[in-house]
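Got a structure here, written out as structure tokens. Questions coming.
One protein chain omitted, others in place.
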Amino acid sequence: MSVKELEKTATLEHAGDGQHHGDGILGEQFETLEQQNTSYLIGMWAFIVQEVLFFGAIFAAYAIYRFKYVTEFTLAHHELSVPFGTLNTFVLLFSSYTMARAVRAAMQNRHKKQAFYLFLTFLFAGVFMVNKYFEYSAKFEHHLFPGGDYDAHKVVKHAKEKGELRVVEENGREFYELGKTRDGQFTAFTKVTPEEFEQRTRLFFGFYFVMTGLHGLHVLIGMIIIGILIGRAWIDHLKNKPIADFMPVEMTGLYWHLVDIVWIFLFPLLYLIGR
Amino acid sequence: MATATYTGTEKPNYLNWKTTVASWLLTYDHKRIAILYLVSISIFFLLGGLAAAFIRLDLATPKGDLLTSDIYNKMFTTHGVIMIFLFLIPSIPAVFGNFLLPLMIGARDVAFPRLNLLSWYFFMAGALLVLIALFRGGIDTGWTFYTPYSSSFAKGEVSLAIVGVFLAGFASIFTGINFLVTIHKMRAPGMTWFRLPLFVWAMYATSLIQVLGTPVVAITLLLVAVERTFRIGIFDPNLGGDPILYQHLFWFYSHPAVYIMILPAMGVISEVLSAFSKRRVFGYHFVAFSSLAIAIIGFLVWGHHMFSTGQSMYAGIVFSFLTWIVAIPSAIKIFNWMATIWKGRVHWDTPMLYALGFMGLFVIGGLTGLHLAAMATNVHLTDTYFIVAHFHYVMVGGAIMGYLAALHFWWPKMTGRMYPEGWGKLAAMLVFVGFNLTFFPQFILGYMGMPRRYHSYPEEWAVLNVLSTAGSSVLGFGYLLPVIYLTWSLKYGKVVTERNPWGARGLEWELVDPVPDPHNFERIPIVTRPAYDYAHPEEPTGFVPKPRPVVVGGKDG
Amino acid sequence: MAGHSESHVHPVSLYTRTLWWLMALLVLTVAAGFIPNVPNWLGVVIALTIAVWKATIVIMNFMHVRFSGKLAWLFAGAGFFWLLIMLAFAFADYVSRPWEPFHGWPE
Partner (left out) sequence: MWNFPLVPPTASEEGVGISILYWVITGLAVIFGSIVLFGVIYLAVRYRADNNAVDRSNAVDSDLRVELAWTLVPLVLALIMFGWAAKLYADIYAPREGYYEVFVIGKQWMWHCQHPNGVRENNVLTLPAGRLVKATIISQDVLHAFSIPAFRVKRDAVPGRYNAMYFTPTKPGEYHLFCTEYCGTKHSEMIGKVIVLPEKEFQAWLEKGGQGLATATTSMGGGAAAGGGTLTLAQQGEQTFKALGCNACHMNPNSAVKVPDITKTWGSDIMLEDGRVVKGDEAYIRESILNPGAKIHKGYQNLMPPYQGQVSEEQLVQLIAYIQSLADSSTGGN
């Protein structure tokens, strides 16, 4: 571009300058709304990239042990409730949908609709967290939280009932044989000491709590932000504001979908392995 | 919009237009945030330096008579954690990146000023936790937090320090996100990618690493803290875990982190060499792309920290191969810098002395990296003083020389005062000589096999160690001098009245007041010429279109 | 420019269709988990394939990457690409360890 053209563009951009800066939507560091919007979008994407690697590293660690202790992890994961997990996946997928609708409504400046869909999203997130609360408290109750009173006996009991674990005694010591019963015939895959079994199932629940805990934290943070956005959308509605900045909703949407995606991977990896 | 509170008589600038404490602590101005970072990391640098002084003094005698081995271990951990996480990683990006990026690309601020301030608060919160951990008895894991020692054996507030590093890590991520978006979206009209100053290219590459690498180390360290608290065997073999996995995840970030430290310094050197040679940086495109190449290939070489750990040989060979490849972009930069001086008009001012010093030290650091890229010699040299010398040549000789060059070069723009030139030159010489005295003997010690992190050592190595300790006192004095005279110059230094005291090119020199006002530019400038256009000194790099009335105040009014 | 298309409002049917797909895949992944006698590795492959599928739909339709400019593609791609680098290089070590011969290397 020639200097003349450049100056023309710059001047044009400045033409709308006062109007935009005045209405409180355009940040002072930006020249145009378009620049601001893409900046926020790209910034959010950069943040998502960061989140992908954040969760990715822990998925990598999980994968290593998932391979190393296949049988123990499979037995331990029976303690997770598939109905609860499925319900939560359903709820979260649905909340992603309502979030997408909220973003759409925000782009159309339909504040009431936006508030409605945000509220639905908030509600689904709440259902997710309540579910999570019940799941967690069941784990705590059964001493499956890998803290001081961790105890694998629940896992052992269930595995025994399913015919996937057998207690054997040799040389006065107790061992667990892990395997499968088919046609009344038990085939052992591996044999471990009770201590090892405890260690490895503890590792599984460690991963379970760290991964779902970090995910849950993200859901909570998302709920707080969505809560604020509901309030803002409602105020916009009451004030009958013709135009509102839809970027906060759009960015929250991106964040929310990311939280959804993390769960899309967590669900099969934790709840559905090797049944 | 800002309300005017400024009542002074001078032209308002970002330093004097508001002076309350709150106006500093709640500022969204990238320049003020840069100053906040500058002050905080200077304090951490002195703390880390103090720990280093204790280490060197203790090593003056083979038995290590000054400290007990326990305190010695805590000292080198303190030194490493502070210097790496609280000084080197934020040093050039958070101080000069913040101060200069918007000025260099012709923007009013970074894309996300509030995130920028938040990043400083994250950094300070992290630093506070680290310091609390250190004052409550210290930690002795080494800055690498290697498992299972850190997760199952080490005493002390390791988890607290880890949470501190975690928070500081997020400060770094926020800075990275901010800069990536700023460089992509905030460039002034006419500021095309290939008109960007090379410092901006270097910052872009650095930000990539910050965003892509830091989250991995954050979660990894968090897992160590979890393992400590709940005895989950993620990294401790006695609990069923794998320490090699920790090393993979740790070095996935921590090797590229070396480039977080050195790439910005390389950017500074490009600016300074060209400004004081009055010549366009030779092979601009090659220098720019070599920064990107370093950032990207740098992610593929982490396994070279693990040649002797029992990593698979096949993986090791791939990592070694890529390590040799990543040396090439650095070589390209060095040769292009030499060609920049060629046929230039070289002014021997203090920043240039530091830049030349950088060339000397970085070349030694880089070339000794070849001994470590070679798998066979790596096995002999790893975890010895050769490593210590090598990474100090790169990080201290490279990154800190770059940092000091930047500090002197942009000091008049940041403060409106000139540093005392004579003292500056003296300090630059002292740092260079002291540095070589301190660290060159360590190459020899390393080749002889002296292990790092040793509190005592065999008698026959005493002479070289004494030499190193003696050198470190010269180096320490060399570092103290700038602290003193730069502080002095804030009040007594010569006031800078011209925009461009060095006759440099670049928007921050040509279009911005001696001390920038809170807006940076009255209006967004238009860039008309490439960077470093020293061949046409009569035509400025860009111009500010039509003036508009000065509104006093800034984004944080 | 990128920004223009990003502020474009998409029809509701896009989101509804995506939701139905996601629900179908959810049923599929749960059902696949209950097929008896599936080898463990195959179960993982099935579960991850469906998960990647679901994630892709969400990224493309809900997160509008399909309609976004090059920059959004670049950023979205970079995260997953780097994750792949990390996984590939770290697992390469684990996978190749048993390859080392025991009887000495052939000369």
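In order of appearance the chains are A, B and C, and numbering begins at 1 in each one.
As a working rule, contacts are C-beta pairs under 8 Å (C-beta built on N, C-alpha and C of every residue); 3 or more make two chains touch, one makes a residue touch a chain.
These figures come from a predicted structure and were not determined experimentally.
In terms of the touch definition stated at the top, the absent chain reaches A, B, C within the entire complex.
The chain that is not drawn here is touched, among residues B:25, B:132, B:379 or B:490, by B:379. Here the missing chain is touched by one residue of B:461, B:479, B:509 or B:543, and it is B:461.
The chain not shown here is touched by just one of B:12, B:102 or B:243, and that residue is B:243.
Only one residue in the set B:292, B:448 or B:496 touches the chain that does not appear here, and it is B:448. Chain B meets the missing chain through residues 64, 69-70, 73, 140, 142, 146, 148-149, 152-154, 237-238, 243-244, 277-280, 282-286, 307-310, 313, 316-317, 320-321, 324-325, 327-328, 331-332, 334-336, 338-339, 341-348, 352, 356, 359-360, 363-364, 367-368, 370-371, 373-380, 382-384, 444, 447-449, 451-458, 460-464. Those residues of chain C that touch the chain absent from the view are 98, 100-105.
Not every partner is drawn; the one left out touches chain A at residues 168, 170-171, 173, 175, 177-179, 188-193, 195-196.
Keep this in mind: only the chains that are shown with their structure count from here on.
Work out the mean CA point of chain A and of chain B, and you get 34 Å between them. Rounded to whole angstrom units, the spacing between the C-alpha centres of chain A and chain C is 15. Along chain A, residues 35, 38, 42, 46, 49-51, 53, 56-57, 60, 64 each make contact with two or more other chains. Shared contact sites, meaning residues of chain B that touch two or more other chains, fall at 184, 212, 216, 245, 249, 252. By the touch rule above, chain B contacts chain A in their complex via residues 1, 102, 107-113, 115, 173, 176-178, 180-181, 184-186, 189-190, 211-216, 218-220, 222-223, 226, 230-234, 239-242, 245, 249, 252, 523-524, 526, 528, 545-546, 555. In the complex of the two chains, the chain A residues touching chain B come out as 1, 3, 6-7, 9-11, 13-14, 21, 27-31, 35, 38-39, 42-43, 46-47, 49-51, 53-58, 60-61, 64-65, 68-69, 146-147, 196, 199-200, 202-203, 206-207, 210.
The touching residues of chain C, counted against chain B in their complex, run 71, 78-79, 82, 85-86, 89-90, 92-97, 99-100.
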